[in-house]
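A single protein chain has been removed from this complex, and every other one stays in its place.
So, chain A:
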Amino acid sequence: MVEKFDAIVIGAGPSGNAATYTLAKQGLKVLQLERGEYPGAKNVQGGIMYAHELEKIIPDFRDDCPTERHIIEQRVWLLGDDNYVGTNYRSEAFNSDKPNRYTIIRANIDKWWGEQIRKVGGLQICETTVTELIRDASGKVIGVRTDREGGEILADVVIMADGVNALLAKRAGLQDEAAPENVALAVKEILFIDPELIQQRFGIKEDEGVVIEIMGKVTKGMVGTAFLYTNKESLTIGIGCLISDFKNGDCPPYRMLEDLKNHPVIKPLIEGAEMKEYAAHMIPEGGYKAVPQLYGDGWMVVGDAAHFNNAAHREGSNLAMASGRMAAETVIELKAAGKGFTASNLAAYKKKLDDSFIMKDLKKYRELPGIMHGNKQFFGAYPDEITAAAHNWFTVDSIDKKTKEKQIMKSFIKRRSVMGLVGDAIKLVRAVR
């Protein structure tokens, strides 16, 4: 006899964890399958974790969740060749007893989730790759096949939380392969360093954290961003660009990362740190228009596998947790009402998404991916011009300020024309309005 569950969740990232936990807590018989040696073994995040969504699922998570530092300062830097222009926002208000953003080491968080799931009676099994969805004659998903011996398992509903590659939905013909302009590839390293040095270099106290979001010349004209985050005893540094741009360029991602680490503005911050791991992972960045079919007879898809990612705000794990929770709540509600997991009943999941920040935000930014992709000046010409303008403005010499202003404008126009500049401003405003 093959075993049967109320629900099977594929994947132990934030989306699958939120779904499994929510289901198990309501007493449903749920099985979570993960291909990694342990939860987190396959996963990569910058990582900033947003408290709000986690709090909704586990209100007292702060008691034992292994976060790194709570973030009190956010910097946004535009790097030129040997300089940067930037903004900082720092506030003492972020030092509350319930901070809203933390830096994390992803493997620690995923393992912690595993313990929480066990505590509420969920069954999480690792070292098991799901190879295929099992469907009945009508096409309804009724279970999964795994690479374990006798690996067929049945369930009333299957939640695919298998991340950006989403192989299972693709294999089953429920989703197309992602276009290269809709996914970014990011590479990152973790660099261990004396916490005292972190505190000195970033001007923070123990437990306080700084995050730096980076754009500019370091992406070599490709559409992409970089980051430098402070953990307790380590720094994480990473960079990512659209795969379509990597494909048209000729700079391998690891070289881009190395150049970032050697940038004169970045190098002093990471000097003396010891690299302990190098990771790579894709990020779904196509936005609203790239969201696939989200449910069908016997199945739902959540998190990165559903392309839920807000690249403009570097949010992913929170959309993952929220969508996982909503899928689980849909299951709980249908079961309580004695309704089956048909496509028409599971449409309730889509309704929840539409009413939430997930679809609202993705919709708001729906034009942004296309604009970024089609307008490389945001990543090539502008960083040059803006840092040069700052250099001009802050160089004290005998040129009067009015002439300096003119020089700066002239230089912008030379690179981009007045109409080009105006057009870019309009495009950006439209895209984020």
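Heads up, the rule we're going with is that contacts are C-beta pairs under 8 Å (C-beta built on N, C-alpha and C of every residue); 3 or more make two chains touch, one makes a residue touch a chain; residues count from 1.
Here is the rule we use: contacts and distances are computed from a predicted model.
Entry comment: the absent subunit's protein name, as recorded by UniProt, is "Ferredoxin-like protein", drawn from "3-isopropylmalate dehydratase", "Glycolate oxidase", "Ferredoxin-like protein" or "FAD-dependent oxidoreductase".
Shown as candidates are A:A24, A:L78 or A:A107; the residue that touches the absent chain is A:A107.
From the options A:A178, A:V291 or A:A306, the residue with contact to the chain not on display is A:A178. The missing chain, though absent from the display, is touched by one residue of A:L133, A:V164 or A:A348; that residue is A:V164. Mapped onto chain A, contacts with the missing chain fall at residues 35-38, 40-45, 47, 105-108, 110, 126-129, 146-148, 164-165, 167, 177-178, 180, 183, 185, 187, 189-190, 234, 243, 246-247, 249-255, 258-259, 262, 275-282.
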